[in-house]
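Encoded as structure tokens, the structure appears first; notes follow it.
Here the complex is missing one protein chain, while the rest keep their positions.
Which chain is which? They are A, B and C, in the order written, and residues in each are numbered from 1.
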Amino acid sequence: MYAQFFHDTIAKLKSMSIKVKFFARLREQFGVSELSLAADQTHTVLQVWQHSTQQPTLGLNILTAVNMQYVAADYPVKDGDEVAFFPPVTGG
Amino acid sequence: MYAQFFHDTIAKLKSMSIKVKFFARLREQFGVSELSLAADQTHTVLQVWQHSTQQPTLGLNILTAVNMQYVAADYPVKDGDEVAFFPPVTGG
Amino acid sequence: MQIRISNSDLDPYREIQQYQAAQTHLAGKYGATTVFIGSMREMNQDDAVVKMQLEHYQGMTEQYLQGIAQRAIDKWGLLDVLIVHRVGEITPDDPIVVVAVWSAHRAAAYEANRFLMEELKSHAPFWKKETLANKQTRWVEKNTPGYSS
Partner (left out) sequence: MQIRISNSDLDPYREIQQYQAAQTHLAGKYGATTVFIGSMREMNQDDAVVKMQLEHYQGMTEQYLQGIAQRAIDKWGLLDVLIVHRVGEITPDDPIVVVAVWSAHRAAAYEANRFLMEELKSHAPFWKKETLANKQTRWVEKNTPGYSS
């Protein structure tokens, strides 16, 4: 019982926030590569963007990923997720 | 005048025949890789084939070249030409 | 299959040779190997470029490249795939990416290699920041087309 309580609490503490990442031009523009958001403020990728950048809209050419998978702006975000925003990719 | 005569004669001697080459399976089949034909017996690639192999027809999959360029069986052959016959190519 | 992100100088041909030599399952099985090597040019969009910073999204990049390599292996029945991509600071003539594909026959090797490069260029999270001869810097935000019209 006691062990279960600790297990649950640690799991909660670990996942009580959303990790937000910015890359390349966006990282420079916002002056930050990574920040944490409280999970209760956010329900979609767009809302994560709004809360973390204070910008109402997400530029059409900005790419979005949750847990390292490409997703659309209306994708639901949950506790412990890693959400990333970045400009068009130019590898190779 | 004299020099011109020698020049013409040497040119004639050098080119009084047609060089015939066989490759791969054809070389093995006819037991010869190269032979010479008198130029006056032959007018086309097909005739070169007939005279050098004693076979009346040229197999459809046999490739023919004159002076190292692909040509058709009715291509005219002249003194000094190199005529080659070979099976489908399989390089690479 | 190997996917590798390299923070230091790449020797593309040695990468391939060493990888191939270690893949004993390949010996005698592959009839076709295709290789693509992308290298840094000294000019881009009519400007002289003196250096370039290559950034990537660690974790997502590897996962993405593994995904496309596996898709290519499944789709074309490839024998093996190697992808090595450079990150960090590079100068003109430096290799940026190596994609090598081993296959029984050439059609699969050509098509899979091109598929991998198009997917990598379109979706793998890498970014390039150029430093021009006049010291200005700029983010590259578009690629050249992969298929000529």
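Here is the rule we use: a contact is a pair of C-beta atoms (placed from the backbone, for glycine too) under 8 Å apart; a residue touches a chain by one contact, two chains touch by 3 or more.
All figures in this text were calculated on a predicted structure; none of them were measured in a lab.
By the touch rule given at the top, the unshown chain touches B, C in the complete complex. Residue-wise, the contact with the chain that is not shown comes from C:Met117, picked out of C:Ile3, C:Leu78 or C:Met117. By the touch definition given at the top, chain C reaches the unshown chain through residues 13-14, 16-17, 27-43, 92-93, 104-111, 113-114, 117, 144-148.
Across the interface with the omitted chain, chain B contributes residues 21, 23-25, 61, 63, 65, 68-70, 84, 86-92.
By definition in this document, only the chains that are shown with their structure count from here on.
Distance from chain C peaks, on a Cα-centroid basis, for B.
Distance from the chain B centre to the chain C centre is 50 Å, each centre being the mean of its Cα atoms.
Between chain A and chain C, the centres computed from C-alpha atoms are 28 Å apart. Counting partner chains per residue, chain B shows two or more touched chains at no residue at all. Multi-chain contact residues of chain C (touching two or more other chains): none found.
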